[in-house]
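All protein chains but one are shown in place.
Chain nomenclature is as follows: A and B, assigned in order of appearance, with residue numbering initiated at 1 for each chain independently.
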Amino acid sequence: MGVTRRDFLKASAAATAFAAVGASALNPLKAGIAEAADDGIKWDKAPCRYCGVGCSVLVGVKGGKIVATKGDPAGPVNRGLNCVKGYFLSKALYGKDRLTTPLIRKNGKMVPASWDEALDLIASKFKDSIAKNGPNSVAMYGSGQWTVLEGYTAVKLFKGGIGTNNVDPNARLCMASAVGAFMNTFGSDEPMGCYDDLDLGDTYILWGANMAEAHPVLYSRMIDNRLKHPNVKIIDLGTRWTRTSQQADEYIPFKPHGDLAAINAIIHVILRDKLYDQAFIDKNTVFKRGTENAPYGLKDKESFDDVAKPLTFEQYKELMKPLTPEWAEKICGIPAKKLVELAHIYGDKTRKINSLWTMGVNQHVRGTWVNNLLYNLHLLTGKIGRPGENPLSLTGQPSACGTAREVGTFGHRLPADMVVMNPKHREITEKIWGIPAGRISPKPGPHATEMFRAVDRGDIKCIWIQCTNPYQSLPNLNRYRKAGDKPGTYAKKNDAFIVVSDIYPTRSTEMADVILPSASWVEKEGVFGNTERRTQHWFKMVEPPGQAKNDTWQLIELAKRLGHGGLFPYKHFDKEMFEEYRQFTIGTGKDLAPYETYYKVRGLRWPVINGKETRWRYAEGHDPKVTKGVGVEFYKAPNKKASIWFRPYEPPAESPDMEYPLWLCTGRLLEHWHTATMTGRVPELKRAMPEAVIEIHPEDAKKLGIKSRDQVRVSSRRGSIVMTAELNGRGKPEKGSTFVAFFDETKMINELCIDAFCPISKEPDFKKCAIKIQKV
Amino acid sequence: MPVSGIVLSCLEGKADEVAEKAALLDGIEVHGVLPDSQIIAVVEADTVNGEVALVEQLHEIEGVVSVRLACHYFEDT
Partner (left out) sequence: MRSIIRLLTVLCLSAALVLPLLANADETPVNYAADAAKTGGDPPTVPHRMKEGDTGKSCLACHEKGLNKAPETSHPQRLDCVQCHVQGEIKK
């Protein structure tokens, strides 16, 4: 056809200009020419590597290297848009210090080794420990960044092979409270709604979620909706003024932990002023009361049972009576009048209400409770399971849903909402896996915090960490780390054998006895599942650098050495293993499509039934599992009824006092993702946000004699670090509160965090502890 | 050699006239006139300075309200 490089460029330039004004369809050249042009770049699709939004990106490969990533115009999540992290995605894989060879610690030094040497060593340590101390002396700590099949491999090897449930993911630090409430409210994990609600609703109430920075593409979708529909309202409730507040229609500040009181008061008013939907309640819900005066997880091996007692609606109303707006105002600081107003917004039959939340609610010592209360708002008003009005729990990792939650890489879970404690669930699993009955242990494995406490105590002797950075991201880090012999070096606290698979040196690889170089993202084939139940597939596009290998290969090599190689008999690994995993989902309302279906589509939202995805679960006309004529049906819940829980106010684990007078909240910001092991290696992102600072309210700073950019010592009962103070910066904490992002590996703020957690979900509270600040 | 995709916004009813004039300039290719008085064009020149001059000339055409850059490709060769 004789299209030159220059013709191609010109066609591309024109196409981009057409697209810029939303008129691609009018481009006379259409897209054909791009195909004909041979610029040597091969394009393919993949979900973004970073957060739980699950944007589709187009990946351009030339000469065996990724040369460009673009927002995918055909991606239904992001429609051509990315956030800044996504645009510079390819650079995340090409940092100068990529790990390319296995390393073994010898006399305190990390020495290059062959794969065989490294794997043989790991296998001998695992075998030894299992023989001497039983299978519960070994553990796997995984990730919501694992692909579906990486998680599946780990669960199958540990639960079905080794015979221990000692597998937990970093998603425990992130989404466990959401899971807890989905299970005890609806009997099945993950949202009923989807991102379409961001286009179709008119009222968005954000509970402590800085979406503009942590879920930017979704926030833009909401802003677009408002641009087109002026009646759209965004209300941001939070403990800190953020970029989200800036663009919201209203910002309502509340005191840390105040959400627990505020939502109860809103429910009180919904009941008092009869704003509820009696018919919906009668048909679809039951009332329950759980165990109160719950503990905070501060003691090792603490156990807790949330025992449900049934309530009538009348009893529930009676229990809610004392939780008035006036009572709540004293705790949360939101004026009683405003709480009444919010109740009337939730109860307004003319408005399509959506609640959105993420870590503010989940990382909370009563995280499952707050999730329950948010569902109560929607269940009482009947604003749920309908297009345009739903509660939506946002996730933080690309496959927290697809892998950690759906595959079930938690200590207590199995695929498709099943749990190890249930004999029937174990039987189903053992059958699909073709393993002897009774192989899966009925004892749930430890949750993340307890797992690392067990390593610290010496109960767990060997631990393998993949695809995550716990020695920076766990709370109360100083329990697990200690200073090394030389300044600036660190060491683990006992002789536990630690294996870390990663793509770069991290604060966790420095603790490792063996470091394994991993393949990342499009260096392997994979599947992720995002917040809105969308399962997205990508092919391997480039070779991993050096000797790096994907995480499944690493796990299966261990399996072979432990005599469990028979668990993984696949010839066409990805396809066959996915089809095996898919069996768990068929007929459950969490149905996945055949593997090849995902090759070409930009993901599909499960349940995929008769080849069709489901936008709204439990909704007639959308979810084929719903009985005809019933409208909404929570068919996964016992008796098809969702639970409305009475959850009162209980105080935080630690509050400011004379000695430690300020709150500390931690979190994310736009440029960096989690512990910045990837984004920290992208020059554009590193330059835009080089270090973590502590945001302080100007009045608090004045009292302490601190000016902006001063160096300050920040201390809690658990640790102390020096960092830069920032006043009136990007985020503005309310008086008495401070904020530090946790990405900075040179200022590990999690050393200060308390390891208190929600007794139901075991998710730690990274948002609230007491600190003091001194000028240095 | 730089290549850019641009969007010209024109006064209402002037787009066709502007497009004709723009197409006469050496280095400008008009790719389409949209119903809302916008023109899609590609600017091509030997040097950045040449491209700059072309865009200047576009601004001079009567009826042009704005010239917006949609993308820019710069070849190293």
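The definition used in the following text is that a residue touches a chain if its C-beta (ideal position, glycine included) is under 8 Å from a C-beta of that chain, and two chains touch if they have at least 3 such contacts.
None of these values were measured; they are calculated from a predicted model.
In the complete complex, the hidden chain is touched by one of A:A212, A:V286, A:L662 or A:V712, namely A:A212.
One of A:A11, A:M320, A:A637 or A:C769 touches the chain omitted from the figure, and that residue is A:A11. For subunit A, the residues touching the chain absent from view are 11-12, 15-20, 22, 24-25, 30-32, 34-35, 41-45, 58, 60, 68, 70-74, 76, 79-84, 87-88, 212, 216-217, 219-220, 223-224, 227, 243, 246-247, 600-602, 670-671, 684-685, 687-689, 728-730. Even with one chain removed from view, subunit B keeps its contact list with that chain: residues 2, 4-5, 7, 48, 51-52, 55-56, 59, 66-73.
Everything below uses one rule, namely that only the chains that are shown with their structure count from here on.
Subunit A and subunit B have Cα centroids separated by 46 Å. By the touch rule above, subunit A contacts subunit B in their complex via residues 5-6, 9-10, 12-21, 23, 26-29.
Remark: subunit B residues 1, 3-7, 29, 31-32, 34, 38, 40-42, 44, 68, 70-73, 75 touch subunit A in the complex.
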